[in-house]
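Just passing along the structure, written as structure tokens.
A single protein chain has been removed from this complex, and every other one stays in its place.
This part shows subunit A:
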Amino acid sequence: MADAARSQITQGALNAIFNDPDRLQRDFPVPVCQCVQVKTLASTTEGQPERYRLVLSDVSNFVQSMLATQANHVVHDGKLKKGCFVRLKSYQANAVKGKKILIILDIEVIESLGEMEKIGEPVALTDKEIEEDVKPANTTIAGDGFYGNKVHQQPAAQDRPLPSRGAPTSSSSHATIYPIEGLSPYAHKWTIKARVSHKSDIRTWHKPNSEGKLFSVNLLDESGEIKATGFNEQCDQFYELFQEGSVYYISNPCRVQLAKKQFSNLPNDYELTFERDTVVEKCEDATEVPQVRYNFTNIGALQEIEKDSTIDIIGVLKDVAEVTQIVSKTTQKPFDKRELTLVDDSGYSVRLTIWGKTATAFDASPEAIVAFKGTKVGDFGGRSLSLLSSGSMAIDPDIPEAHKLKGWYDSQGRMDSFASHSNMAGAGAAGGQKDPLKTVAQVKEEQLGMSLENPDYFSTKSTIVHIKQETFSYPACLSEGCNKKVTDMGDGTWRCEKCDINHPRPEHRYIMQLNVNDHTGQLWLSCFDDVGRLVMGMTADQLMELKENDTAAMETAFEEANCKTFTFKIRAKTDSFQDQQRVRYQVIGANPINFTVEAHKLADLIKLYNID
């Protein structure tokens, strides 16, 4: 009986699995082994099925195996027992710390053979070769033909869920290549194969409690991108090693942390930090790893994109400005910048600013296709773009979107005129998407200024019906550019805390409350010095003088100012004032009425009532 079983066993199969893939294909398409041991591993966490550890023997060798949970049923059904014989229909060979482990994905018990004592004297498998670095014997992803993959394992690889976050499969070896998207702080052992799409310069920082240097790289593979940073020692250790455009294997130990979004433009929740023991190796075979991943947004769709978000964009270069230099107000450093105008087939155009070397060395000619990765959306002039330092630019890239744009531009785009996001309906000073014209009733209905987060901006044409005569101004610092309130020291001088100067007299600045009406309702607005002067027709100092010396003249002045109509630009926001939340309407600008424009507006409004 044992002989019958023995003859069925594919002796030498185990050795072939691990050491001789070619022979395996030929001689042992379906290995048959004896299961000489079955052990249960209790599940470590709730909800996890138990795992079974087997020892399989093909008479020549034995090997430790793990039964994949999808095959657990053979044990549950009572079929797989110590001493029985099995056909390995689907499996994977792995190595953990130099020890061979066989992962069984699909197994069939040869019930006819029953159970027997261990046949033969199987010995442990020896290594055919020393494991090369971290290159795995099999891969769960990456292209075919990569390492002379065992072809019959490919379907197994695809059925198996990728060893991504949350799956503590003890079978994954440290040599399994993870997709970048699968990285998480919970992944125990991983290796990624990625291209450096961007390497930053070494930067140093000096803060009161810490200082040091760092550099970062953006890593890219088919699944996604992630940023990796090396600090201090790791900065020195790895800076020279990484080259932009090359592909590397990176394995843990290497910290996976939540991404600090303000320092990165990549859409990954996590980022990597190199540690002293992080393993980095250059990879020669870089074929499957993409060069740069783009995720383009149409220029027309920019309107919907929120300010400060990062996008990629591609367009036809319509206009190139000269390089200009601006000095940063905060750091006094000069910056080179250049403005480009891009258009695309959505019919819109947008201004994009490039900085530093990219600006000075820019030499693409108009009508070239340029693709940008990592641009920040701003709202200057409606919508504007700025290339981030971590972003990149490619002129006439060889990608399908670029060809499509070129074709469109050649055939029709050249002739088109383009809308820019700053063209908005609405004439006069009030026009513009930033501050739409509203009636008082609309302001209250739409609860402008009630949201706690952002102020709302709008314009309204209304008439002043009352000006608060008490406290219409405050004494302000005389120093140029400083408008801080100064305190009366009592001895004839006025002190400004910010400038630390005592002035002989203050400069009065308006801070007026105006009650304005339109045909739908009334609002209280507060306005500052610039609008105050416009309304009163004199400076606050002059008005204060009248107040002190000639009350009648002051009252006349207020009468004159009353009943004037303006188009006010207003910022509405909610303030907490003594436990109460109130909406404050602050005037940021006022324009006298342009009668022609207003007449047309009214005429249009009236026309809307027409039935014909």
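Keep this in mind: a contact is a pair of C-beta atoms (placed from the backbone, for glycine too) under 8 Å apart; a residue touches a chain by one contact, two chains touch by 3 or more; residues count from 1.
The rule is short, and it goes like this: contacts and distances are computed from a predicted model.
Colleague: UniProt names the one chain left off this complex as which of "Replication factor A protein 3", "Hemoglobin subunit epsilon", "Beta-hexosaminidase" or "Dynein, axonemal, intermediate chain 2b"?
Modeller: So, among "Replication factor A protein 3", "Hemoglobin subunit epsilon", "Beta-hexosaminidase" or "Dynein, axonemal, intermediate chain 2b", the name matching the hidden chain's UniProt entry is "Replication factor A protein 3".
Colleague: Which listed residue, A:V30, A:V465 or A:A599, touches the chain dropped from view?
Modeller: Touching the chain that is not displayed is residue A:A599.
Colleague: Using the document's contact rule, name the residues of subunit A that touch the chain not shown here.
Modeller: Touch set of subunit A with respect to the missing chain: 595-596, 599-600, 602-603, 606-607, 610.
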